[in-house]
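The complex appears here minus one protein chain, its other protein chains still in place.
Chain lettering (A and B) follows the sequence in which the chains are written, and residue indices restart at 1 in each chain.
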Amino acid sequence: MSISLQGTIGRGEFQRTLNFTIADGEVLAITGPNGSGKSTVIHTIAGLIPLRSGHVESDGAMWDAPDSKEWVSPENRTCAVVFQDLRLFPHMSVLSNVAYGLRTHGVNKDEAHSRSTSVLARVGLSSFEKRRPSELSGGERQRVALARALVVEPRVLLLDEPLSAVDVASRAALRELLPEVLGSFAGATILVTHDLGDVEAMAAANLGLN
Amino acid sequence: MTTSTASLVTPRRPWVNRRDVFKELIPTLVISGALAAVIVNFTGLAGPLGSYVAFVFAYLSVSFLFGMRHDKVKAIDKVMTTLVCAGFFTAFIPWVSILFTVFKRGASAIYWGYFSSDMSVTSGDDELNMGGLSHAIVGSGIILLIASLIAIPFGIITAVYITEIKGRLSGLVRVMVQSMSGVPSIVAGLFVFTVMVTGKGFSAISGAVALSILMLPTVARTAEEVLKLIPEDLRTSAYALGATQTATTFRIVLPAARAGLVTASMLGVARVGGETAPLIMTSFYLANFSTDFSGHPLASLPMYIYQNFTNGTDLALSRAWGGAAVLLSLIFIIFTIARLASGRAKG
Partner (left out) sequence: MQTTAPERRQITSVSRPSDKAFQGVVTTGALSAFVVLALIAGFLFLRSTEVFRIFGFDFITTSKWDSGSVDDGRAPQFGVAAMLLGSVIVATMAMIFALPFVMGTSLFLEYYISRRIRFVLVSILDLMAAIPSIIYGLWGYLVLMPYASHWAASINKYLGWIPIFAVDRANFDASPFVASLVLCLMILPIASSVTREVYSRAPQDQITAAYALGASRWGAIRAVVLPFGLSGLVGGMLLGLGRALGETIAVLLTLNLVFAVKFQVLASAGGNVASLIASKFGEAGPLELKALMAAGLVLFMLTLLVNFGAALVVSRAARSTK
């Protein structure tokens, strides 16, 4: 499956025109200084921000095409976002957080919990199910957010500055974990970062925004 | 490290997709209406209220079924949307009823002489083209005036203390003001009753004192908010020029906050204008038009309403509604003016 974005995003002085396509298994890194609109790309593909013009297309299906008034809302798109500020739900346990995307799509509780448990194991948080986000370190929280995105088995994984909310100590561990996880991930990955070291570590193609 | 999230156009309430909503709305309404008619027919629900309940119930069921065409999550979302909207509208029904009743039933008591006569020669159950509430309006005016003369200066001074002097007791003062706003109106009335009324009899002044106890917290709190909005630069530049605190406060800060302080005062008046409980025990009631504020009781709008209510005859009740209409109108007017003034002050 491939996903392509071609069009203008952002508003006013933040407008820019982009054109890229990525396929399954590929990792695209979007780099650039702060304010260059990197996060906007992710939000647009996820459906949180509409395109001004152009289209977002996935495997022939139009997710967003303002000119022909086509729109698929986020819950119907096969992508998942890991936000830069993580946005874990503070009142839910780790397990409930991870299972949330499944539950909103009607998966029953037991199945959602068992799938979440196995994904948590994949990111190395096996015994963390009952904890609350406030009890976790930055690195652990990042992994929960990652698990939450992976468990819904998206075709596109969108990572917004995945290592920025993490303390220096955990960053190294995550830098090792991410390529591993991404390696076993079947879909396409778009990774926003300002750190070119990340790009190297993930062996990603690079789209630089200036 | 934040990205330029401020420039992102993130929808605040991201779920609206109007075309979808309307597509299902009409059929849902129609089917619910039919179902509601059926329900009304077969149960004890009757009248407009009963039909409303039946309709809500029907709408809930129908929208749930429509939602199940997609999936359970969607269906629950529809049901909850209905419940939330129904909760809101149901809460408004009584208020609409109150406004409607007050003005409809009150209108029957109002005639051209209503505002210029008192009840000194008319009794509560005389015909409605006799008597009036001039004594009540004037009485309320006097009582509120005296109460304002007490509460407004003290309220503003309290606010000035908190914002201008910023003394060490500011926290304590704020807590005290907060506690004062929780004093039950009857307790304020009881206090003034035992201090000023026993032995001396009812009077407008005692009523005013009781009301001022209830008025002060409102004035103080609103005035504090208003004074806080005055930019600090104004004060510091005055002090830098050598002005005294007195001069700064009276010649610069207070005038700058003038509109807001007027708002605070008006809100205070609106708050206590309709209070009855304290007046029952302090200024009580007088059927004659009078401007004597001490020595004997004085009429007031709330007490006029109360007296006519306890009278109980239909004509007296109409008078009570008439008084209610006048009282409500006055309070709404004051409240609205205060709100408009504050809106303009805040820019």
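Here is the rule we go by: a contact is a pair of C-beta atoms (placed from the backbone, for glycine too) under 8 Å apart; a residue touches a chain by one contact, two chains touch by 3 or more.
Since this is a predicted model, take the numbers as computed values, not measurements.
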Inset, instruction - Would you mind spotting which of A:Glu26, A:Glu70 or A:Asp85 touches the chain that isn't drawn? - result: A:Asp85
Legend entry - Given B:Pro27, B:Gly113 or B:Gly167, the one touching the chain that is not displayed: B:Gly167
Inset, instruction - Quick one: say which of B:Met281, B:Ala299, B:Leu315 or B:Ala341 touches the chain that got left out. - result: B:Met281
Legend entry - Residues in chain B touching the chain absent from view: 10, 12-15, 44, 49, 73-74, 76-77, 80-81, 83-88, 90-91, 94-95, 97-98, 101-102, 153-154, 157-158, 160-162, 164-165, 167, 169, 172-173, 176-188, 190-191, 193-195, 198, 213, 216-217, 220, 244-246, 249, 270-271, 273-277, 280-281, 302, 305-306, 309, 317, 320-321, 324, 327-328, 331-332, 335-336, 339
Legend entry - Contact footprint on chain A, counting only the chain that is left out: 46-48, 74-75, 80-81, 83, 85, 87, 89-92, 100-101, 104-105, 134, 148, 152
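Quick note on the criterion: only the chains that are shown with their structure count from here on.
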Inset, instruction - Report the inter-chain centroid distance for chain A and chain B in whole angstrom, where each centroid is the mean of the CA atoms. - result: 50
Inset, instruction - Name, in rising order, each residue of chain B that touches chain A in their complex. - result: 1-5, 7-11, 14, 17, 71-73
Legend entry - Residues of chain A defined as touching chain B within the complex: 10-11, 14, 34-35, 37-40, 43, 48-50, 71, 73-74, 84, 104-106, 160-161, 164
